[in-house]
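My questions all concern the structure below.
Missing here is one protein chain; the remaining ones are kept as they sit in the complex.
A and B are the chain letters, set down in written order, and residue numbers restart from 1 in every chain.
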Amino acid sequence: MSTAILNRILLITLLAVCAIWLIVPFTMAVLWSLVDPSEPWTADRLLPPVMSFYRWTNMWENSSLQRALLNSYTLAPSAAIITLLLSLPTAYALGRLNFPGRAAMKMVALLPLVVPPFVTSIFFSSLLFQLGLTGSRFAAILLAHSVLFLPFAIRIMTVSFEQVRVDHINAARDLGAPTLARWRVAYLPALKPGILASLLIIFIQSIEEFAIAFIVGIPDFVTIPTLLYASMGQDFVRPNAAVLSLILVVPNVILMLFLERLLKSANPAMSSGKG
Amino acid sequence: MANIVLSDVTKKFGAFTAVDRVSAQISDGEFVTLLGPSGCGKTTLLNLISGFLEPDGGTISIGEDDVSALPPEKRDTAMCFQSYALFPHLSVHQNIAFGLKQKGWKRSDVDQRVQELGGQLDLTANFPKLPNQLSGGQQQRVALGRALAVRPGVILFDEPLSNLDAKLRESVRFEIRKIQSEAKLTAIYVTHDQSEALAMSDRIFVLNAGRIEQAGNPHEIYNAPATRFVADFIGAANLIEGEVVGEESAGRWLFDTPIGRLCVECGAAPSAKRHHICWRPEDALVEGDTSNNANRLDGAVGATAFQGAYTDVFVTINGISQRLHVGGAFAASGSGKGDGTLTFRIPETKIHVLEPVA
Partner (left out) sequence: MTARNWLKIGLLLLPGIGLILFFIGAVIYMAFVQSFGLYNLAGESEFSLTFWTKIIARKAYFRSVGYSLYIGSVSAIVSVALAYPLALWLRKPFTGSLAVSAMLKAPLLVHGLVAAFLFINIIAYHGIINQAMQGLGLWDEPRRLQNDNYGFGVLLLQIWKNMPFALLLLTGAVQSISDDILNAGRDLGAGNFDRFRKIIAPLSVSAMQAALVIIFIGALADFSFQTIAGPTNRQSLAQYMTFFSSKGRWNEAAVVGVTLMVLSLTGAGILTVAARLLFGGRR
């Protein structure tokens, strides 16, 4: 069998599997979110008998959805900005300075990723108790997220700093630029893609993060993932869970696709004028 | 050690014909070079013979068998790649032994053969090393050893010296030829470097736009080019158009050309009224005996470039620039004349009649 025919068969099989793998689950979720409570969707019907946006409006008005959205979407940008700022001095040192133990430090930066998430959450909250920092849950989660996502920011910004070209810096100095101007013209162009990528990645991670929000936040501080988790527990109302799932997924997908586009187009920009 | 027969081999990529009905026979033990500029089809032809491409038309036979549809792993060919393509995770010893292990040889036989090649190619000291620990020249020899190990019917070279520096190229050139002729291997060698082709080959196939323009031994190709393309691609040539005037005497024909009337000793009668003709810069005689006036030309000296063994001199005759190699030192004042002109003659036997003007 020639490769072309084999490819065709595999392609069709895989498309069929993907349909089951992706399309069916999501269609079910969408349908469930549209079920009107007047008539339940029983097993004998293919589609919900009555469809409406009741669930959506109900969740918006009556549940903790508004609070969760507010919490998640203020937590994420704050975490992104703080993490980025915290990472910059370290990334500068790791990216541009030479010192013994540099490679080891790069490995240490990955430490938060190695510890299992629930271990981190549980003992972080224990630590907070010990230190008496139990005032603001928002602050606690923000702190935890910042530490947790530092590896990403450090990694990305170190690479960005490494890509700042010495000859650009030298050219700027040679032409008489003071420090600030040097930063603007030699450093910033190489750092910009990294900064955007870092902010975006941490934003996405923070929105999705579950373990810390669950252990440290419940029951007062709700985020979308914890709300979704709760809705699948004791009082499992399928349509409500469907609504929450879609609210969690859709911005996520859009942001991730945006990130992918950014990373692809960032590469030619990063090698500014090389060659 | 097998012969190769190519019969009307054709390969197309979409609308582009890379190899156009090529037919040729290569004898057992012969060293043939496929020579031509980029895009002429030489690498495609090599890939067709090795099996990495399947021909769209025609057949390829190696030895007794028609191998046109056979994949590379089943053909009795071995290739030396331009990039060497050494397996990065295997040592030099393991790289050379790879093909033998594939054939299922016994461990002791494999070791013996690898030792033999290591000695021949001076690689024994490097056996335990990985490819990235070797220099370019050493990697090249490992690639050669790997291909030779399996004693293939045909050994193929894809511009193997292009990544080496000039000095190394010359010495490796001799090594390859020596090994090939000692082992009596049939070899097909692809290059765009004419000096390699002239130095190494039993026969040269000059390729242009997917077809063989001329096939012959290096002397034939250089001294009796058949077309403008071959004349210009190998060595330098002054190309002009000539109109046949008539036969002066047996085998000597007169042509009217833009630089004057030339007498050409070409033997057979020219097939058309107008032909392209050429002569080589080094064949010009500047201080000739003045008794012979055939093909004596006068030209105004333009640019000159000292090349060490000779000087490149460009003269203009009737507005057309011609190139000569003048031996030794050459003053712009010309051979004694001192007025910026140069007189020279071209021997009748050194003018070549090429294809007719279309």
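Here, contacts are C-beta pairs under 8 Å (C-beta built on N, C-alpha and C of every residue); 3 or more make two chains touch, one makes a residue touch a chain.
All values derive from a computational prediction rather than experimental measurement.
Q: Which visible chains touch the chain that is not shown?
A: Missing chain, whole complex, touching shown chains: A, B.
Q: Quick one: which of A:Cys18, A:Leu70 or A:Ala139 touches the chain that's been left out?
A: For the chain that is not drawn, the touching residue is A:Cys18.
Q: Looking at A:Leu34, A:Leu65, A:Ala80 or A:Ala109, which makes contact with the chain not pictured?
A: Considering the complete complex, A:Ala109 is the one touching the chain left out.
Q: Of B:Pro71, B:Gly136, B:Gly251 or B:Gly267, which sits in contact with the chain we cannot see?
A: Here the residue in touch with the unshown chain is B:Pro71.
Q: Any idea which of A:Met59, A:Ala76, A:Val222 or A:Ala242 touches the chain not displayed?
A: Once the missing chain is taken into account, the touching residue is A:Ala242.
Q: Out of A:Leu127, A:Leu175 or A:Leu188, point to the residue that touches the absent chain in the complete complex.
A: Looking across A:Leu127, A:Leu175 or A:Leu188, the contact with the absent chain belongs to A:Leu127.
Q: What chain B residues would touch the chain not displayed?
A: Chain B touches the chain not shown through residues 50, 52, 71-74, 77-79, 81, 83, 85-89, 91, 98-99, 102-103, 130, 146, 150.
Q: On chain A, where is the contact patch with the chain that was removed from view?
A: 4, 7, 10-11, 14-15, 18, 21-22, 24-26, 28-29, 32, 42-43, 85-87, 89-94, 97, 99-100, 105, 108-109, 111-112, 114-120, 122-124, 126-127, 129-130, 143-144, 146-147, 150-151, 154, 208, 210-211, 215, 225, 228-229, 232, 238, 241-242, 245, 248-249, 252-253, 256-257
What we mean here is this: only the chains that are shown with their structure count from here on.
Q: Quick check: how many Å separate the C-alpha centres of chain A and chain B?
A: Centre-to-centre distance between chain A and chain B: 60 Å.
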